[in-house]
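Here the structure is laid out as structure tokens; the discussion comes afterwards.
Partial complex: the chains shown occupy the same locations as in the complete assembly.
Chains: A and B, in written order; residue numbering restarts at 1 for each.
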Amino acid sequence: LDLNSDLGEGYGRWALGDDAAMLEVVTSANIACGFHAGDPATIDRTVRTAVERGVAVGAQVSYPDLVGFGRREIDVPPDELTADVLYQLGALEAFARAAGSRVRYVKPHGALYNRIARDPVQAAAVVEAIRRYDPALPLLTLPGSVAMEAAREAGVPSVAEGFADRAYTAEGRLVSRREPGSVLHDPEQVAARAVVMATEHQVETADGTQVAVQVRSLCVHGDTPGAVDLARAVRTALEQAGVTLEAFA
Amino acid sequence: LDLNSDLGEGYGRWALGDDAAMLEVVTSANIACGFHAGDPATIDRTVRTAVERGVAVGAQVSYPDLVGFGRREIDVPPDELTADVLYQLGALEAFARAAGSRVRYVKPHGALYNRIARDPVQAAAVVEAIRRYDPALPLLTLPGSVAMEAAREAGVPSVAEGFADRAYTAEGRLVSRREPGSVLHDPEQVAARAVVMATEHQVETADGTQVAVQVRSLCVHGDTPGAVDLARAVRTALEQAGVTLEAFA
């Protein structure tokens, strides 16, 4: 199993999260590429540290939206969205190469992640960027999403990810963040769910039944002190359950 | 001899210059990388066309300054400047690779070009980015500049460029644009100077004497209709003088 987290999400004077702590926990780092966060110097430091610790570097591509932190859907025409993703991929690659590594995968951020899970036009535009850049580069996304289908059609590999701290529906989808109880905060509970997802390939739904979820990577968040503790609890529980943690890429 | 020009300098809705016409004239295209001009979709189109026509793609890296078109000197600390150049280099490379080519050289733009001709700290920072990215990538700059010396010290190749439409001093430096007569506009005169620079390796100075200038590339501008005609006149005169035009990279 792989553990991934959003990192490098500061911008200039502004820091966000404890990247150094999280890079001791995760096996893959989704590094912001400058469109929602991540100025060049921050990217440089984050990539260097990730490579030093053997953490795989992924491109956390976004809509161009610093002020909204990439959390606003934007009607970017598909050819411009393809170009936006290529731009970010290449920018991050420069730092990865300079640090002796490569970009290993692509994980869209925020509103773009959610949009391409259901919008085939923007999904195809993101996948087209990967196909043009390097068709062997995997897209990290939700199992069963429109984005995963778009990748399949284009011959681009995809990797399924899950969220141990999010409530699931009986169909195996995430419960919207706007619903009460959609995000779990108790480290013990979240860690236990992670172990069940990793070893039994299922998760307890909001209404108490079990649903199958086959994921290759679990996402953990690190932008608050409590989140770092939660991520550590997940890692420890998985290791104690005998799950081998390693990057998928 | 190589002919280079600044291209891809539109931004979104705004166009600048006649890139299609200039790509029929030049052998190297200094393509804006998004910091002073050049949104991703514009970069994509410009790189594709350049590669289709066999024109070498160079990274026209800049200070982060859209509103000032990269013409304002900025006191960027050296490690941040190195990261800025890496970011732009990588971003452009993504489009070059997607078009089946590579970035062949680096030419800083505007205020950064002028600053590193005399400031060893910023010059070393730009060269450090090239060294970390690919130490075989040449820097296109003024002969005798601090930037050229910084490249030499770092083991990065440099290529000397000249300007057939600019007045030179007796020391072989450019007369400041603020001086009257510093920029020449007559196509016949400029074309004749280009031929002398290419074949006799010298140029007539502002006070009428000759000074030696050894250049591998001549810069021509294309952002006005008259400029395109002037660039064509330079190319025609060089060809008629038997000068072979080809990219240096």
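The definition used in the following text is that contacts are C-beta pairs under 8 Å (C-beta built on N, C-alpha and C of every residue); 3 or more make two chains touch, one makes a residue touch a chain.
The structure displayed is predicted, hence computed values, not measured ones.
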item: Homomeric complex, total chain copies (2 given); value: 4
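We adopt the following convention: only the chains that are shown with their structure count from here on.
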item: Averaged-CA centre spacing for the pair chain B and chain A, given as whole angstrom; value: 39
item: Touch list for chain B against partner chain A, complex; value: 34, 39-41, 43-44, 79-80, 82-84, 86-95, 97-98, 132-133
